[in-house]
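In what follows, a structure is listed as structure tokens, so that the remarks can point back to it.
Missing here is one protein chain; the remaining ones are kept as they sit in the complex.
Up next is subunit A:
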């Protein structure tokens, strides 16, 4: 048996040597190709945040849901997407088409659909929850779908949209997150190696101010407008009555529609999306913290979930002990026949419930008591100040 193992080892080393020798000529090209592909990540995550609520901010929800659809289409599963939405559009009383959120006029595409999984909805979308998700400092009882379980080989896409200003982003009309806090949160993520590379996209007014303060490595940022500029919305829909999408995200989505999981499109193309003629604002980007050249970064590195695999070339030789396997199989079969039918355990003490004594009701003062009290108060009032004040009441 030891000899067999030794032989198989030598055979595999011989095979490997042959493969290597065949591949040595093409190895240079392959090395280059490998380097081109090598982003070092083994899994993808996405954190999509819509920071607005209320009906007139329909477009922000449509933005986020459209990005959610694209990211799902390109392969990132729901378990790896943290979606934070106010989620008050689809079932809003003002929605003429309930249970839908459209991203394009003429109601072409319903981005709400049947299978949207919102992780943080309504009032759970707060600055605190967002920062807790990013830094991982969540209470231990948080369900798994609400956590960002990334590791040092995760590429994370963070998309934020809403109303913003110079250096801050408004959350649900009641709080703000500043660019310093965001930068600190990313630094905390970096210190704990919670990401391999991070792509930050923001579609708000003065969006570029949010990525000004980043100082952690491996972050690439895109924004829809520069400081001092407003990001504009795309088109209103007369049937629904609100603007359906923002310009920048609209054109980013048009761009993403052409990407499939095998595309080789790189980030430089994404930077060209939505020039000033179409967007009216000037989109910006920041790549100085990113180690790789953007032209070597594939779109699918962040928007898709391309997994690295390796071919298994080895096996472990097992001794087949047929007697044991056959007898255990027979045992399983016999056990199945002998099992009793299952039934519910005795949980409810039915006997006790049937013969219950009537419950003693709590004592309430008689109903007219409150009325009487008020009458007393009014009487005392008018005794003190005189009856003439009654005219103000009657």
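Methods note: a residue touches a chain if its C-beta (ideal position, glycine included) is under 8 Å from a C-beta of that chain, and two chains touch if they have at least 3 such contacts; residues count from 1.
The rule we apply is simple: contacts and distances are computed from a predicted model.
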Using the UniProt record as the reference, specify the protein name of the hidden chain from among "Prolactin receptor", "Creatine kinase U-type, mitochondrial", "GPI transamidase component PIG-S isoform X2" or "Small ribosomal subunit protein mS25". "GPI transamidase component PIG-S isoform X2"
Missing-chain contact, candidates A:277, A:313 or A:384, resolves to A:313
Cross-chain touch to the chain not pictured, restricted to A:51, A:95, A:135 or A:172, is A:135
For the chain that's not shown, point to the residue among A:97, A:121 or A:192 touching it. A:192
For subunit A, which positions touch the chain that isn't shown here? 1-2, 4-6, 9, 19, 22-23, 30-31, 35, 42-43, 127-128, 131-132, 135-139, 144, 147, 149-153, 175-178, 180-181, 184, 187-188, 191-194, 307-320, 325
